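Here the complex is missing one protein chain, while the rest keep their positions.
After this line comes chain A, so read on.
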Amino acid sequence: MQSLILTTTTRLLAALLLMFSIYALLRGHNLPGGGFIGGLIGATAFILYTIATSVDEARAALRIDPSNLAILGVGVAALAGLGAGFAGDPFFTGQWLFLFQDGDSYIPLSTVLVFDIGVYMAVFGGILTLVFAMEQEI
């Protein structure tokens, strides 16, 4: 079932949802959001796209196989945990770097953020693996 209205709006909505998912991911440390929620929102964007068009088009738009993305996410999360080892801290101790510090304003970078990105990728990839498989195989 192809609906012109759905296909057209989806192009816009999916893009918005993806941007919003990144936004939710990045703000997560201080405000509602985070990798898990971000990953879910991001996945919804592609699910919408799948429903509006087809699995094949959604796969083509994603470019990378979602199951690879999920495993990559787990790997990124593990690497973020290992980072602590270089500072001599136990596994998964957050490491922080405050860039351009000027009074109260700075850009905080951390292994915690890397970890959250890993979570985002794992959730995003995991859900999409499942949805694509269901749409395609059943």
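General observations
Convention: a residue touches a chain if its C-beta (ideal position, glycine included) is under 8 Å from a C-beta of that chain, and two chains touch if they have at least 3 such contacts; residues count from 1.
Just so we're on the same page, contacts and distances are computed from a predicted model.
Comparing "ATP-binding cassette domain-containing protein", "Iron ABC transporter permease", "Putative monovalent cation/H+ antiporter subunit A" or "Xanthine dehydrogenase family protein subunit M" against the UniProt entry of the hidden chain yields the protein name "Putative monovalent cation/H+ antiporter subunit A".
Where chain A meets the chain that is not shown, the touching residues are 28-37, 40-41, 43-44, 47, 51, 66-67, 70-71, 73-74, 77-78, 81, 91-92, 94, 96, 108, 110, 112, 115-116, 118-119, 122-123, 125-127, 129-131, 133-138.
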